[in-house]
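The following block contains the structure, expressed as structure tokens.
One protein chain is absent from this view; the other protein chains keep their places.
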């Protein structure tokens, strides 16, 4: 049986204008996604500001998510840190706070090889009694997890699944095929919100779309259409979502996290889902023309802002 | 006045065979370096297993170093983590435990730009009342710190120095020249133990050589020769040290951290400086032929092992 | 009107055991693909050994292709060289020899920027009166062609199409969407044989699959299924082709071109399409166990070899 299938958005973490966790906005956003019919929620992934959050903040993010969700859907928790022992500590915290599964990347910062990566996942699995998903995200950790290793770890019961944010659709196809032949030990999820339809055609068991924070309903509808084999509907919904994803392309002067999660937060603020598009230190919060550009793109995609763009965004650099 | 000049080895962290901090070995190693005449010690750098150490272990490493050193030389402490707020927490801990300076890299894991990097260092400086050195290590954080940014932060009093492990000697030369013209606000240190002589010719204020854990005396002599302008002696000592550095090249089947720090630890164990060459999880400890190869290279460099190679190294993978 | 749509394999260049162009094998292979129903043939692409072929050999490859094809399908010719003026010379040769279109990459070897890339395509277009397709292949030229630039060049009549071998399916989706909105000036083709189904879902106008040299019929059937909207058939054929593509994964000790084109040539030799799997200097020809492994994979995919594996492959390194 495949666990954690369907639409599982990586949850954006709303902050107040002073940089604290905005619990009220968090609650609105999580409830909106659950009401839309998502199959799970993934907190403390890259989108969730895990790299920017102190341990105390990480605990707060987990605790509040578990409280708000209240068992309606599974809560997956990212345990992202440089090496094994640090990850295990996060994993134990997640378990203690009520996580349903944990998600870990390959080690990063210090250099290693595949041997170390394999042992890393095995040691985490030994240490914590929760399903473990591998997070394949070379853009952050600078190594690609090979399909053969992932399937071996699946067959050995170490990994329950994979979140693939590798950007390598060829490797993804080999992974789903290898996994199928091995008896489908892994739940294989795509993190690429722009081409979820292709991932379904490749045999993905679900998706983890950051853009699902902005438009959860369309991803849920797309999953349902996929379950019915209605590929033209899958594709049409994807075309809408791809267009909506242009909120990350219409801004100017932003890089990396600011461009991506900054656009998601800004769209969510414009749609009234969260109160502020505040970004964590040291990332600039989107302001002015960038907010306007996103508002226009939302409008163009049939999701008109309900909040005046002029009221969204205060630069932390202006403080 | 330039602070933190001369030879400041990044301290290797000795572990017991069960993976605990080996305090007795740590004491022998630190004392040996201080006796050799080093000008400072840098703990919790990449070499020091910072990425592999839990927060509790990090505290232990700092506390013991400060206790052992007892003010004989300055103790610089690496505060290495993904983003600003996490780094600031480490920096406050370092300050509380008696660090003389802190060392921080650019943010990593989450992607950003130069604007975020600049703010990152400024926020750390604001938060902690200790000299701050930037650690330029693109192989780990995947961004190069530009000389212009470093010198600006130096002139603004944010940075006291730079540890350059960038592998970019051209950029290093521009940095030392820019720094000189700006009134030398930064202490510029090279982390490349194989070409310290060239770095001195380029105007480096000192070095942070991992290999200094194995042979601190030669680096101290080289620094002294440089102070006297005896370039042929500087060069001759470098040739010895470069040859000694081949301990990281003579092994087989190792990658990254295992190949580098693994070789240092093994050499130190063979020289009787530390009791075990144990590596942190999930990194393989060097055993068998790899230990022998390092013993032979030590011998060839006039540093014969005092410990039987057959007694060094137990694979964590065999457990 | 979209030109050059459908299945357009990049033609593998068969060599004799002494390294000459094997015209008889070439004829068999091209006729087999045309008989299978391909919509065009692309010679002197990366797969076609363009980088390994002298100018005289390149001319021979074009001349023979044009002669063999005899107008049955369009012949697209790769004009691959470091910079503009060298490419223009190749393009003029291609035009003189009867090419129906030319295909060029971004400049490579010497470093440049987007401004130079744009001018590069404009100058080629000015110089040669044939449709020009851009070949987006960052793995070879180390730059990605941005969708916005490609669509601009399409609207300006500079480019007639794009062969996308970028491995970036997210960018590909934005490209097809941008192209559609601009009135579809570009024929957008995917070069990734493992995920052609996803590319069709994304709106690709066709494919340029190297694996089409081995199994042209399945790619043609897949295209026809796509034209009918039969997505399950598109997907089933892709699953077969993805499995067949494993001929490039089952070998040992090979890198890059040897692993990829070497496997295609070996499979073609085993299937009796070409006489020899000889590779161009300095690339090793597949022999022994690697030939056997490919034979087994062909068998597993329902394409049993008709030639004894023991008779295929002579190492150029053994000469």
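Here the chain labels run A, B and C in written order, and each chain numbers its own residues starting at 1.
Keep this in mind: a contact is a pair of C-beta atoms (placed from the backbone, for glycine too) under 8 Å apart; a residue touches a chain by one contact, two chains touch by 3 or more.
Quantities reported herein were computed from a predicted structural model and do not represent experimental measurements.
Looking at the complete complex, one finds that the omitted chain is in touch with B, C. The chain not shown here is touched by just one of B:242, B:255, B:296 or B:314, and that residue is B:242.
In the complete complex, the residue from C:119, C:181 or C:228 that touches the missing chain is C:119.
Counting the whole complex, the residues of subunit C in touch with the unshown chain are 46, 51-55, 57, 80, 82-86, 89, 107-113, 115-117, 119-120, 123, 139-142, 255-258, 280-284, 317. Hidden from this view is one chain, which touches subunit B at 167-170, 172-174, 177, 192, 194-195, 197-199, 201-202, 229, 231-232, 234-235, 238-239, 242-243, 246, 249.
The rule is simple: only the chains that are shown with their structure count from here on.
Each step here moves to a touching chain, and the least such steps from subunit A to subunit C number 1. These two copies of the sequence, subunit A and subunit B, are related by a rotation of 180 degrees on CA atoms, to the nearest 5. Just count the C-beta contacts per chain pair and the biggest one is A-B. Ranking all chains by how far their C-alpha centres lie from the centre of subunit C, first place goes to B. Subunit A and subunit B have Cα centroids lying 35 Å from one another. Per-chain Cα centroids separate subunit B from subunit C by 49 Å.
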